[in-house]
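A single protein chain has been omitted from the complex, and every remaining protein chain is retained in its original position.
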Amino acid sequence: MRISTDIGAWVGALSALAIYSVLYKENPVYRLVENIFVGASAGIAVVVGVQTFQSTAWVPMAKGNTWLVVPMVLGVLLYARYTPSVSYLNRIPLSFLLGTSAGVAMRGAIESQIVGQLSATMINLNSFDALVIFLGTVTSLAYFFLTYRFSGRAAVVSMWGRYFMMAAFGAAFGNTVMGRVSAAIGRFQFIFLKWLGM
Amino acid sequence: MFIRKMLPTIIAFVCGTTVTVAYFFAIPSVQSLAQNIMQWRSVVAVFALGLGAVNIIMVHTKNLKRDGLKNIYSLALLAMFCITILVGLGLGQSSKGYRFIFDYINVPTGSAIFSLLAFYIGTAAYRAFRVKNAEAAILLITGCVVMLGRVPLGARILPVAPRLTDWIMTVLNVGGQRGVMVAGAIGFIAVSLRIIAGLERRVYGVE
Partner (left out) sequence: MDIFERLQNLDKRVFYLMMALAIAIPTIRPIGLPITVTTAVQKTYDFVKSLPDGSKVLIGFDYEPGDEIDLNPQAIALFHVFGPKKIKVVAISSFPAGPMFAEECMMVLAQYGYKYGVDYVNLGHYAGGESTLAAFATKPTSIFSKDWLKNDIASLPLMKEITSMKDFSMAMTLNDGPTGGTGTHEWVRQSVMAHGTPLIMGCTGVLAASNMTYVQSGQCKGILAGLAAAAEFEKLIGKKGTGTVGMDAQSMAHVLIVAFVLLGNVAMIVSRQRAKTAGGGASR
């Protein structure tokens, strides 16, 4: 075992251990490190934001695109929410942000998430896999028919839809566990291999 | 009245309609306007990044005014916030100081917080994940098979697990997820249309 002499390794390892100490008991060290993390994250967001502002707005405006003053003013108006007498002005940039994103997302969603997905379901049902995909899609869509209640024998359709969705959520659960365990593996590798040199 | 209610609705309508029409119709003037709208949106979004930081400063400054320097948590947060900004803007993002803050404070702590869930899943697996009905059984069985199939040791324990996992992910899962995705997309389009048409104004604060 060769413990690292790099101060960064010590800071990183002790920060991670401070966070893991909450598994034993809620304690002041955990809360302190958590707050330090929040402060650092917020600081990084501001630093990156300043550079993004320079690249996206300030430099192009300085080079002649003076109309960019308009979105800059709209951006400043976002902060009107902190002044009660003019907080209503914050609705203008918000409506601009939301209206644009609604339009951009909607136009693509029709093609990619509805047409594209449904065309991929309408395949030649000449194999078991194709049949399962087709039945899974149709029955799980039937489950979301909220304006019409399936009853009697027809209720079997939405019941099977529920089963297919549970299978999908089970697959998602298995992969989620993998994702979270990976994060722990990363920290343990840092602590044992990089810091403690085991 | 106009600025409070009508203007935000008009802006949402004009912007949403322009970018949508530009996508489906090849009209150069509309496409150029849509491109400008999206570029402007990216500028406004940069300012939105600062909203979180302003909120943090306000909350923790209030804490310090109330508790004084005894509140070491708020003090540490604000101190780290200021240090990160000074180092980042003063020395630059390629500097050793900024990289130190990112590599040895931000990343390890963030990863550790994320990974706490792995431990909570461990306890929940024993105490809460119970097969009480058919749906729960399907969810847990597929979950366990996928967990075993994605790792080498799982393949040793259950040799059929990797192939079964592949089939679950590429066939069974696709059927269920596709229904959720299409239904979700329809709902999403409905809400987007309501925002553009001015029927959903609560999202930007108009009653």
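For clarity, chains are labelled A and B in written order, and residue numbers in each chain start from 1.
Methods note: a contact is a pair of C-beta atoms (placed from the backbone, for glycine too) under 8 Å apart; a residue touches a chain by one contact, two chains touch by 3 or more.
The model shown is predicted, which means the values in this text are computed figures rather than measured ones.
Mind pulling the chain A residues that touch the left-out chain?
Residues 23-24, 44-45, 47-49, 51-52, 54-56, 59-60, 63, 100-101, 104-105, 108-109, 111-113, 116-117, 119-120, 133, 168-169, 171-172, 175-186, 188-189, 192-193, 198 of chain A touch the chain that is not shown.
Tell me where the left-out chain touches chain B, residue by residue.
19, 23, 35, 38-39, 41-42, 44-46, 48-49, 93-94, 99, 102, 106-107, 109-111, 113-115, 118-119, 121-123, 125-131, 140, 143-144, 147-148, 150-157, 162, 165-166, 169-170, 173-174, 177-178, 180-181
The definition used in the following text is that only the chains that are shown with their structure count from here on.
Quick one: in the complex, what on chain B touches chain A?
Residue positions touching the partner: 3-4, 7-9, 11-20, 23-24, 36-38, 40-54, 56, 58, 72-74, 76-85, 88-89, 93, 98, 100-119, 121, 134-136, 138-147, 150, 165, 167-186, 188-189, 191-193, 195-196, 203-206.
Sort out for me which residues of chain A touch chain B in the complex.
Contacts found on chain A: 8-9, 11-13, 15-16, 19-20, 22-23, 31-53, 56-57, 67-68, 70-72, 74-76, 78-79, 82, 88-110, 113-114, 117-118, 120-121, 129, 132-141, 143-144, 161-175, 177-178, 180-181, 183-184, 186-187, 190.
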